[in-house]
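Every protein chain but one is kept in place in this view of the complex.
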Amino acid sequence: MTANNEDQIKSASGIPIKDLYIPNDIKDIDYDKEIGLPGQPPFTRGVYQTMYRGQLWTIRRLSGFNTPEDTNNLYREEYELGQTGFSIAPDISTASGMDPDDPRVVSDVGHAGAPIYSLEDMETVFDGLPIERVSTFLADRVGGLLTPAYFIMAQKRGIPMDQVRGTTANDLCTWSSMELANQPTPHTFLRMSVDLIEWCAENAPRWYPISMNSYNPRDNGITAVQELGMLMATVIQYIEEAKRRGRVPLDKFVRRFAFNMAVHNDFFEEICKLRAARRMLLKIIRDRYGIDDPKCGQLRVHVQSSGSTHTHQEPLNNLVRIAYQVMAGVLGGAQSIHANGYDEAVCLPTDQSMLLSIRTEQIVALETNVTNTIDPLGGSYFVESLTNEIEERAWDFVKKIEEVGGMAQAINTGWIHREYKAAIIDYERKLRSGEINVVGVNKFRMEKEPHSIPIFKPDPKSADILVERIKRQREQRDNAKVTKALQNLEEVVRSEENTFPAIMEAVKAQATPGELAAIPLKVYGPWTYPIGV
Amino acid sequence: MASEDKVFSLSGIPIKDLYTPDDVKTIDYDRDLGLPGHPPYTRGVYATMYRGQLWTIRRLSGFNTPEETNKLYREEYELGQTGLSVAPDISTVVGMDADDPRVSADIGHAGVPMSSIEDVEATFNGIPIENVSTYLADRCGAVTTAMYFVMAERRGLDLKGLRGTTANDMLSFSVPSLVNQTPPQAYLRYAVDFIEWCCEHAPRWNPVSFDSYNSRDCGLDAVQELGMLLATAIQYMEEAKRRGRVPLDKFVRRVSFDTGLHNDFFEEIAKLRAARRMWYKIVRDRYGITDPKCALFRVHCQSSGSTHTTQEPLNNLIRIAYQVMAGALGGAQSIHANGYDEGICLPTEQSMLLSIRTEQIAALEANIGNTIDPLGGSYYVESLTNELEERSWQYVKKIEDMGGMAEAMSSGWLYKEYRDAMIEHERKVATGELPIVGVNRFRLEKEPYEVPIFRWDPEAPYKQIEKLKAFKQKRDKDKLTASLENLEAVTRRGENVYPAVMDAIRCNATLGEISDVQLKVYGLWRRPLAI
Amino acid sequence: MDSKNVKILMAKPGLEGHWRGLIAVSSAFRDAGFEVIYGGSMRPAEIATTAAQEDVDIVGLSILCSNYMPLTSQTIEQLKAHGKGDVMVLLGGIIYPDDFTELQKMGVSGIFIPGTPLEDIVKFVNDRIPELKKVA
Partner (left out) sequence: MVKDRVKILMAKPGLEGHWRGMTIVSSALRDAGYEVIYGGNMLPPEIGQTAAQEDVDMVGLSILSSNYMRLVSETLEELRKNNKDDVTVLLGGIIWESDFAALKHMGIAGIFTPGTPLQDIVAFVNTKTAAQPSR
C-alpha cells in the first residue's frame, strides 16, 4: 500500500517501528486463534470474560517502614483511602534472613520496608485489618518467615486455610536480580520455593504460592523482550522441576501461578508486552505441557511502575511518568497495579506521594472511562503487530535461556547477570549519546533543582525497638521447642521431603528469621553473587 | 454477545463490553480511514505526522504586565517551547482600555493586558517573532493582531512571512466575555473581514481558529463540542461565500481549530479522528473544494480546565497527563497542558514547568509518536469514531435547522444548551454518577497538602494605567481622530474594516477606542444567558 | 601517577540489593583505565579489610537506602581502624542535599546522586589523582 520506511525508529526494546501500520500488517492474524475473546484462549484480550467491567484491578501498593506498628498505621490509612489489597515490602534484614541484632544489619533495620521478625510482628502489622476481606502480597524470601507467619495468623483468627487469599513472591527471577547477603544457591532456592507451591496446591488452594516476577530484573536495565523471555523461562523452570519430582499433578501445580511485571516508559510496547505474555503462558501450559484446563493458562499479573525510570531530578516529573505507566498497565489488562511514589528516587514515599499513587489509579479507574470496554486497543494494526513481534522475540530469548540449561542454571553460571550488565552499560551509553531521552536528566536539564518536595526520613529509633523486642522474644520462648523444630527442619532440608511444614512448625515455635535462614545455608553452603566488572 | 448494561461514554454513547472484528466489518479502509495525509484524513492530516515533526508544545500564558509576561515568554522559549500563545487579560478580552474606570480591578488578571501597541511591543521585546509561531487569543476583529502586525512592520518584517494564529472565533467568545460586546452578526462580519484581509496580506497567518475549548468547559459533551465547532466553521464559510470577495479555497486553506481535551480518554481520541473526517467531508462534499490542503483539520488542543479540582491540586497533574496523551494519540498539531494549579490560581513557575515536562515526557519517553495513529484499526476506537461522527452530524444539523451558529447565539439557544449541560453536570456530580476523585469520591476532610500559590501583583494595574495615560499623551491627536473617523465610516459602509483597523493602530489607537467605534455602530449586546 | 596506577574498591556497605549503579560506575572507572576491585555487597569491616589488603587508593560506596549516614560513618571508622584513613571515599546513591555537608565533614570527598553523568564521576576522580596519597 505504501512504502513504510523504518528509518532508525525503534521501540525501547530495539524493535523497528514502521511509520504506519495498516490492515496489511495484520492480514495473517487469525482472530479466533490468535486474539480471541477475553476470558478465552489464547487470552490475548484478557484473562477474564468481563475484565474491568466485572471488577477493577486491585490497587495495591508495596509498602512498609520503620516498625510493625508504623506499618500497621500506614496500612490502616491506605485501607481507608480505598486501597483494596496489601503488599508487604519487608525491610532488608528480613529479606536477607538476618535478625535485627545481627551486627551485620543494625543500620538496615526498618529501612526500605517493614521489619517482620516474628509472628507477633506479623500480627501487629495486620492488627485491626480484615485479612479475610483483602488479599495480601508477601515479598517473602525463600524459606522465609512471612508466609508461615501469615498462615499461622490466619489460623489463629479462625480463617480456614482454603480461604486465605494472597501471594508469596519468592521466585528465582526477582531474587537473583538483587544482590542480597546470606542467600542460598539457585538450586536450593528452586527446591524450597517448589516445596511451597506443592504444599499450597494441597493445603491453601486460594493462595498464590509464587509470583513469577520480572519487575526487579527489568529495573536492571533489560528490555521488555528480555523481561518477558526471562519470565517465561522461569515458568518453564518451575514446571520442569515439578515434573521431575512428580509429586503433584501438573495442572494442580500450575493453577495458582501469579505474575508480577514492570510497566516501563515505552507506552505501546508495555501494553503489547502484557498482551503477548498472556498468549505465551497459554502456549507453554497448553502446547508444551499439554495441560488443557484453561484456568491453568491464565496469566494474572500485578504490574508496578518502573522505579528505574524515575528521576532524582525534578521528582514531580515522575508523577507524569507513573501516570503513563499505570495507564499502560490498565490498557494491557493487568489484575493489580502498584503506582510508585513519585519521590521514590529521592526517599521512601511520604504521605503525599502515597496518596498521589492511589489517586493516579483511582483517576484512571473512575475518570478516564478507559475501563468502559475490554481491551480497547484490540484490533489496532500497530498494537496487534507489535504484540506479535514482541512475542516472537521473547520466544527467541526463552530459547537462549533454555540453551544454557534453563533459568536456574543461567543464574548459577552468571549468564543472566552478564545480560544485566550488558544492558546496564548499553543504557548508560544510550543515555550519553541521547539515543534514550530522559527529560530533566539528559534532555532539558536545569542547572538548579526547580522545586523542592517533602522528604520522608525513617525513624532511627526503630532499630532499637526491634532489637529489644527480639531479645525479649528469645528470652520468653520455649528454647527446647525451638531447638527441636530447627533440628527437624535441618533433617528435612537434608532429605527430599517438602520443607514447608517444618518451616511452619519452626515459626510457630518462634524461631527467628536468622535461625531459619541459617539452615539451608548450613546444608547447601552460601551463594556467591555472580556479578563483577 | 456484547451487553450494553448502562455503560456510557461521557457523551452518553452506549459502550459495549467488547468490540470485535464484527464491529468494524462495514468499514472500508480506503474510504473511511485511508492513509495519513490523505483523504479522509482519519489517521492524521500529515503523511509523516509526529515522525516528521512532533506536536508543538504551546502554553497559553500571560499575566500581570507586558513586561513580566515578556520575561515568562523568554523563559518558555528557552525551556524548549516552540510556539508562544498569548492569553489576554480580562480587560483586553472585553475590549476596554486599562485606564477605563470600569476595569481597574481586572487588569493583569488571567492574562496580559494589551491596550495599546506599546503593550504588545513590551510583551514581545527581544523575542524573534520571525522565528516563532504566535497564537493570539484575540477576539473577533483581531485588534490585538493588528498591533502585532504593526509591530512587525516597525521591526521591518514582511507580514507575508509571519507565522501565527488569531483565534477570531465567535464560538469561544460566546463564553467568557459578558460585557461590552457587539451582537453576533457584528462578530461574524469583523471575523470574516479579517480572514479576507489575511488571505491577501498575511498568507502564512492562520486568520481563524475555530475554538470549542471554552464551550466544552461549560459542560458540553464531546458530541456537542464537535457539532458546535463545525457549525461555527460552516457559518463563517457561508458568510464568506455570500460575500464572494475571496475564493473559498483560499480562505479555507488556513483555517485551524482548537478543542478541549476532556477526561474520557478514548472518546477524546475518537473525537479528533472523527473531526478530521467530518471537516474533509464539509470542505469536499459540501463546498466542492478539491484542493487537499483545504481539507486538513489542523488542531490545537488544551487540557480541559473544568476537569481540574481545587481539592488535592496535584491530582490535576495526572488528569492533565492523560488528556495530553489523548491529544497526541488523536493526532493534534499542538497541545497546551494546563497548570495543575489552575483550579486555584494562575500557574506558578513550578506548575508551568510541569506542564511542559508532561508534554516532553509523553513525546520523548513514552514514545507515543513512534508510529502514526497507533490506535488505527482498533475495533473500539474505529467504532467510537464512527459513532461520534454520526451523532455530531445530527447536532450540526440541529444548529443549521435553526439558522446557523450566529442565530443560535442571538436567539439564546446556545446559552440554554450551556445551562442545561451545566445543570446536568452538577446533577451527575451530586448523585455520584460522574465520579470525581477527591471531590465526590474519596473526599478527604482536610486538604492533605499545600502547593505553592501564585500571587497576583496588586500594583500591576496602577503601572499599566500610568503607562497607558503617558502613551495616550504622546500621540498625534489629529491623525488618530481621523483614523478612527475613517474606521467608523468604513464600518458603516460595509467595506472590509481591517485596513482601517491597521491604519488606526499605526496612528496608535488603543483597543478601547476601536471597540468603542464597533459598539457605536452596532450597539451593545447583552448575552441572553439563562438560569 | 595516572589512572592505571590507581586502585579503586567499589562496594555496597548496606544489605539492600540494588547494584545497578555500582556496576555502571565500576565499568566506567575500568574503561577509564583505573584498576577496579568490584567488592559488591560487603559490610563496613570487610570493606576496610579489603581496602587494606589490596592497598587501594579510593573506596567508592553505593547506598540506595536511607541508612547512608550510619553506613558511611561506620565504613570510614573501619577504614581508619585498618590504617586506611587516608583513602579517598566517594559516595553514590540517593543522598539528601541536607546531608551533604555532614558527609563531607565525615570525610567523603565526592557525592554523586542518580542522574549524574558517568563522565562527570570519572572526571572528578581524574582531577584528583594528584591528591591521592601515593603522590603526596
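Going in written order, the chains are labelled A, B and C, and every chain counts its residues from 1.
Throughout what follows, a contact is a pair of C-beta atoms (placed from the backbone, for glycine too) under 8 Å apart; a residue touches a chain by one contact, two chains touch by 3 or more.
This structure is a prediction, so every number in the text was calculated from the model and none was measured.
Taking the full assembly into account, the omitted chain touches B. Residue-wise, the contact with the chain that is not shown comes from B:Gln311, picked out of B:Thr232, B:Gln311 or B:Asn386.
The chain not shown here is touched by just one of B:Gly164, B:Gly219 or B:Gly260, and that residue is B:Gly219.
Considering B:His201, B:Lys281, B:Arg475 or B:Arg527, the position touching the chain not shown turns out to be B:Arg527 (whole complex).
Residue B:Val103 is the one among B:Val103, B:Leu261, B:Val299 or B:Leu388 that touches the chain missing from this view.
Where chain B meets the omitted chain, the residues involved are 90-91, 93-94, 96, 102-103, 105-106, 109-110, 175-179, 217-219, 306, 309-311, 343-346, 418-419, 422-423, 426, 429-430, 436, 439-440, 447, 453-456, 458, 527, 529-531.
What we mean here is this: only the chains that are shown with their structure count from here on.
With each centre defined as the average position of its C-alpha atoms, the distance from chain A to chain B rounds to 45 Å. Centres computed as Cα averages put chain A at a distance of 31 Å from chain C. Averaging C-alpha coordinates per chain places the centre of chain B 55 Å away from that of chain C. Shown for chain A are the residues that touch two or more other chains, namely 438. For chain B, the set of residues that touch two or more other chains is empty.
Residue ranges of chain A in contact with chain C, taken from their complex: 92-93, 95-96, 98, 104-108, 111-112, 178-181, 219-221, 308, 311-313, 345-348, 420-421, 424-425, 427-428, 431-432, 438, 441-442, 455-458, 529, 531-533.
In the complex of the two chains, the chain C residues touching chain A come out as 10, 12, 14-20, 23-24, 26-28, 30, 36, 38, 40-41, 43, 65-67, 70-71, 74, 94, 96, 98, 113-115, 117-119. Contact residues of chain A toward chain B in the complex are 1-2, 9, 11-12, 17-23, 26, 31, 37-38, 45, 50-51, 53, 81-82, 265-269, 309, 314, 316-317, 319-321, 323-324, 327, 351-352, 355-356, 359-360, 362-364, 366-370, 372-384, 437-440, 443-444, 450-451, 454.
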